[in-house]
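First up is the structure itself, then whatever we jot down about it.
With one protein chain held back, the other chains of the complex are shown just where they sit.
Each chain carries a letter (A, B and C) given by its place in the written order, and its residues are counted from 1.
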Amino acid sequence: MDRKTVSIVGASGYAGGEFLRLALSHPYLEVKQVTSRRFAGEPVPFVHPNLRGRTNLKFVSPEKLEPADILVLALPHGVLAREFDRYSALAPILVDLSADFRLKDPELYRKYYGEHPRPELLGRFVYAVPEIHREALKGADWIAGAGCNATATLLGLYPLLKAGVLKPTPIFVTLLISTSAGGAEATPASHHPERAGSIRVYKPTGHRHTAEVVENLPGRPEVHLTAIATDRVRGILMTAQCFVQDGWSERDVWQAYREAYAGEPFVRIVKQKKGIHRYPDPRFVQGTNYADIGFELEEDTGRLVVMVAIDNLVKGTAGHALQALNIRMGWPETLGLDFPGLHP
Amino acid sequence: MDRKTVSIVGASGYAGGEFLRLALSHPYLEVKQVTSRRFAGEPVPFVHPNLRGRTNLKFVSPEKLEPADILVLALPHGVLAREFDRYSALAPILVDLSADFRLKDPELYRKYYGEHPRPELLGRFVYAVPEIHREALKGADWIAGAGCNATATLLGLYPLLKAGVLKPTPIFVTLLISTSAGGAEATPASHHPERAGSIRVYKPTGHRHTAEVVENLPGRPEVHLTAIATDRVRGILMTAQCFVQDGWSERDVWQAYREAYAGEPFVRIVKQKKGIHRYPDPRFVQGTNYADIGFELEEDTGRLVVMVAIDNLVKGTAGHALQALNIRMGWPETLGLDFPGLHP
Amino acid sequence: MDRKTVSIVGASGYAGGEFLRLALSHPYLEVKQVTSRRFAGEPVPFVHPNLRGRTNLKFVSPEKLEPADILVLALPHGVLAREFDRYSALAPILVDLSADFRLKDPELYRKYYGEHPRPELLGRFVYAVPEIHREALKGADWIAGAGCNATATLLGLYPLLKAGVLKPTPIFVTLLISTSAGGAEATPASHHPERAGSIRVYKPTGHRHTAEVVENLPGRPEVHLTAIATDRVRGILMTAQCFVQDGWSERDVWQAYREAYAGEPFVRIVKQKKGIHRYPDPRFVQGTNYADIGFELEEDTGRLVVMVAIDNLVKGTAGHALQALNIRMGWPETLGLDFPGLHP
Partner (left out) sequence: MDRKTVSIVGASGYAGGEFLRLALSHPYLEVKQVTSRRFAGEPVPFVHPNLRGRTNLKFVSPEKLEPADILVLALPHGVLAREFDRYSALAPILVDLSADFRLKDPELYRKYYGEHPRPELLGRFVYAVPEIHREALKGADWIAGAGCNATATLLGLYPLLKAGVLKPTPIFVTLLISTSAGGAEATPASHHPERAGSIRVYKPTGHRHTAEVVENLPGRPEVHLTAIATDRVRGILMTAQCFVQDGWSERDVWQAYREAYAGEPFVRIVKQKKGIHRYPDPRFVQGTNYADIGFELEEDTGRLVVMVAIDNLVKGTAGHALQALNIRMGWPETLGLDFPGLHP
């Protein structure tokens, strides 16, 4: 098959760098250019030491970007929206990893991000959690990858709400996130001696991904997010607290997940009665595109605890973006996403 | 002042070892004996390398225990209840670190632990979260230290329920716990290559400390606990999700905490608008008897997120037990508990 | 091409499990059986959670092992030597990951391991550090994978000794190793609360891999090993302290490495004057088959510090074994070994 050229804008950051890692091993993709304002002129491995010996590419400044088949945009939130015309002229297919075009509802956007510079484009991108939006992605030229925390939350809750399993009470979502979520820029808060060993409550309330979650869940339920950062570098463990409808049982929960995810190549239900790895654990999806989903139902109260583990940079960002692109291009969906993770 | 003799039963474990560390530096305590079935005959530092050069004591088997002024019991749950008569004959003052005598309600005990061998003794121990039960502790000869997760939860929620701040909706408590909570016994699950880097959901539902929490909160509210173990060795971060009554504000929450904790030597309210350490973090209470408490109120929804950070082995176990003992003996409450923690 | 069947003996351990991970993604290998005495009957992911959804294999007891094209043996040291006839009858090609047949010299074996049960077989296996023993591996039916620490040491020192760069003074090798090096069996020493955060001197003197190192270095130089375990789960950082011959310069060191490793697919020379990742770091080879090699020469003293970073389970064990097998079978050497590692 003919290879398609892809260029990555913002490739010295963590999301762009991760897409680059995946793209370099993808049989149908040829990475044409990688941009970085700060590291223009430096070889890629100067920033991403894992890619030593894997590529001879050097970063170029964004001004030097040339046309390509596909453009992956890993820019700080807000930049693409402001410079949309320039970037959209360079490639027929755009994959955006920022939050700029994830939402449809301008009111929701305003509440969490402020005024949108191009509100008429909201709703023009296809929002991508591949397991949920596969059909729409098949014809999508503009793709907006879901946020990492939203991905974990949606994968865990969507099937339950679709199947009507849950009571209409508030759902509380606790997200254990990682330090790479803060991006590649060093700050006093990310200084290793300050950060290592800490458990830092990052967003107890008001998390921006709430908007995506609410907009993409059937019935727009009341969902409350709290994000707490451990000192893992990668990974998300989402736990959701909710209640099943009276009379519904564990079997119904199983059923909802099976209906939604049977045959999904990257979703694994993890729920063991014995052994030492009984529930989803972000450690064992590190570097992979898997979403491990588990749950526990407290019989006497009907409380359901849902757990989802993903790698925020892969299944939460670059991996699901590539998965979405594979879908869009009609390629096998798992191409370039086949790493199984490590143990121990 | 005359020193009092204290012996520690089960001193090779983590709870007993921590009480020993504190007792060795306490000006009014003289550690007489430390028992360990497994390490009888070994010097203390063979098990607790931090105590090299601090004591010449050797472990003795529990059978060799002699009378003392105070007996601190750090036995596996269930052992003291079974052998109560023997131990209670050895000292007029008992401080129990297990769950055996924490509850008053035999029904609650049965639900979470099974049949109690000495139900007539339930209610005879004074349950100890010193900030909440100080008055009762002043005359207590038998003290039952609160569970570590219960301590964190009660310290965060008690003032709010007492002041009537919260709506009567279910309260969801997520406890980020540590690997020392599993005790000193090696198991396949605690094998370092399996455990390091993991975030392990430990008890999504059915946590035993629920019983203590419910029994000690005003009005017995509906509280749901989920315990998740990071790979920290020590520390708990409790977050609670609840709602304030309509019309109540951040100021009312402040007020509730101030009323409860003004003048408390070991409670610190941590809530900064700027800086890199804005909320409670278990790292900065490690090794200390502090409970750091913070909160955030989401104005448009009334959702209140409460955060409490403690060291599970100090403020959660041995430290609050010593604090309770200081209260009981009429000694200054902070004696032997004055370590401020480390930064960085 | 026809796939070859491979069975893995001892596949629930870390070395065997890692070979299994690699073999499951290898286009020319078909994993036929995986044995484990302890976990016989359990599905593979019960032990290796990273392999959920990747295989339907269950462990079988070693007694049920059937003939295969290739047998990979990941048994505790000493077992294969004792049961050699049984295992060697099952497959024409044996790849042993233990120390049983690495040495040629029975005296050396005796000094470090005791009496060998089958001394006549010493020297019959081809010792495998693929970069050094490639030619011999092409015709090897019995392959003995090098020890992980020996691999790192040999890769760093072999080119220097071959090129005559070093003075004949004692060479001091410090190996920073990981907790997975201790194997999959839980012990009191591997209990997470004891092990996490520790830097544990493991073998200050008398390390067994000294034998392999000395036997495989040109001129049998005096090499002293000290092994210190950090609390990383995977990885080795080897540093060697030696002196270059008078008058020799950094250029000669470069030259020696270039001659030895130009064109090697898995060796990368890492030596940057600027940037934050200037020397080899085990983190960035984790999960990969790379050996990153760097050095620094102190001009006024002639002291040369050599650094090698590998993943002990991949390049140090299962990865180089697969690389050796690829060589033996005439397959492309990098097959199944192409993972680039992660950043961050």
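Rule of thumb we're sticking to: contacts are C-beta pairs under 8 Å (C-beta built on N, C-alpha and C of every residue); 3 or more make two chains touch, one makes a residue touch a chain.
Bear in mind the structure is a predicted one, so any value in this text is a computation, not a measurement.
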Given the contact definition stated above, which residue among C:Leu65, C:Met307 or C:Leu337 touches the chain not shown here? C:Met307
Residue among C:Pro159, C:Pro282, C:Gly319 or C:Pro340 that touches the chain left out of view: C:Pro282
Decide which residue listed in A:Ser180, A:Thr239 or A:Gln323 touches the omitted chain of the complex. A:Ser180
The missing chain sits against subunit A at residues 14, 179-180, 182, 184-188, 190-197, 231, 233
Where the unshown chain meets subunit C, residue by residue: 169-170, 172, 174, 176, 188-189, 193-194, 197-201, 204-206, 224, 226, 228, 230, 232, 235, 237, 239, 241, 276-283, 294-298, 301, 303, 305, 307, 309, 344
Hidden partner chain, residues of subunit B it touches: 14, 17, 21, 24-25, 46, 48-54, 180, 184, 233-234, 268, 270, 272, 275, 277, 281, 284, 286-288, 290, 292, 338-344
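Throughout what follows, only the chains that are shown with their structure count from here on.
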Nearest 5 degrees, what's the C-alpha rotation angle taking subunit B to subunit C? 180
Using C-alpha atoms only, the most centrally placed chain is A
Per the centroid of Cα atoms for each chain, what is the distance between subunit A and subunit C, given in Å? 35
In subunit C, the residues touching two or more other chains are 14, 180, 184, 233
